[in-house]
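With one protein chain withheld, the remaining protein chains of the complex are depicted in position.
The block that comes next holds chain A.
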Amino acid sequence: MPFDIEKIRADFPILKRKVNGYPLVYLDNAATSQKPQIVIDSIVNYYSNYNANIHRGVHSLSQEATDAYEIARQKLQKHFNIKNAYEVIFTSGTTHGINLVASGFSEILKKGDEIIVSALEHHSNIVPWQMLCERTGAILKVIPMNDDGALIISAYEKLLSEKTKLVFVNHVSNALGTVNPIKEIIRLAHDVGAAVLIDGAQACSHIKPDLQALDVDFYVTSAHKMCGPTGIGMLFMKEEWGEKLPPYQGGGEMIKEVTFEKTTYAGLPHKFEAGTPNISGGIAFGTAIDYLNSINFREIEAYETKILEYATKKLLEIEGLKIYGTAPGKTSVVSFNIEDIHPYDIGTIVDKLGIAVRTGHHCAQPIMEYYKIPGTVRASFAFYNTKTEVDALVEAVKKAKLMLT
């Protein structure tokens, strides 16, 4: 199917609406993506036609719902090239997945063990590990970044040792768009016997990762950034880790047998899926994956690269505008400031013109600390954005600059 932008835009009902009297220009895709009608329909269809609790009932409706949920799991398995469907654990999102793994490691790590984070992380991939260090006495080390917003791999190599137990890095930085060399990061960690968790929240709407080829131990992501609903995500966990890690939460669904003397746990993935899950969310996540694949990731990447290059060029024509995050091969995020205008001021004015961007520290305060700035204005693009929308952004930013200086 050729990449037809008009047809794609027509799939997203929200893109027809107006904001503050102007057509919506949605450039906050790194925070969450918009949803195509087919994903919305999938949720409505579930509740209208086969809503039932899963894995429990003998009745037909429950069987239908269970099948749909498990088919969604298989869609994820296939999409991410995961060996076994039971290595796909449904979570409520990236944050949940990271906390689940961090909690499991509190029974594995010992005082003096080292774990490694990067300077480019979202707070979701920092705070749970700091809490883990407090619980276990493990030590947190940080891979530094350079001015382009790329990680310094030679410094990473120096941090690794036989004390290193776990490395956790994002696939793509949400604040800057940097794509990290995760294949190399994983290989180097494995060389010293450390496990690796990759935070794919920001990557999966742009890139289709092959998790077996990457040989990663844990990979987490959120459906809502990939045209799916909020409140559902994936934690991939290699089978051996699934056996080793203790359950995160106790409850229904995750047990094999319960007596008051002793409970035995269910196998993967149910061991980590206590309680009634977000059933409609899981099913719609599968639909979103189908939708993205029907457009084709190679087409998405090629189109988004064009939009990013155009936006970068046009924005840089504005005098005094500085872009943060200039590593080669980044995804479609432009994080910028103009002279010493506060990003909040620019965000407020462009919002009045119907343009949605994010301002602030993007839950990545260490990056802002590195650049010594209070935050940035961040425009993040999806495959349904157009050059015309980029032009609208540029005009709005120019207007804001005029009003604010």
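Heads up, the rule we're going with is that contacts are C-beta pairs under 8 Å (C-beta built on N, C-alpha and C of every residue); 3 or more make two chains touch, one makes a residue touch a chain; residues count from 1.
FYI, contacts and distances are computed from a predicted model.
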(message) So one subunit is absent here. Using its UniProt record, which name fits best from "Polymerase IV protein", "Cysteine desulfuration protein SufE", "ABC transporter permease subunit" or "4Fe-4S dicluster domain-containing protein"?
(response) "Cysteine desulfuration protein SufE"
(request) Identify the residue among A:Pro23, A:Gly252 or A:Gly360 that touches the chain left out of the display. (result) A:Gly360
(request) Identify the residue among A:Ile98, A:Ile349, A:Ile367 or A:Leu393 that touches the chain left out of the display. (result) A:Ile349
(message) Using the document's contact rule, name the residues of chain A that touch the chain not shown here.
(response) 20, 341-342, 344-345, 348-349, 352, 359-360, 374-375, 403-404
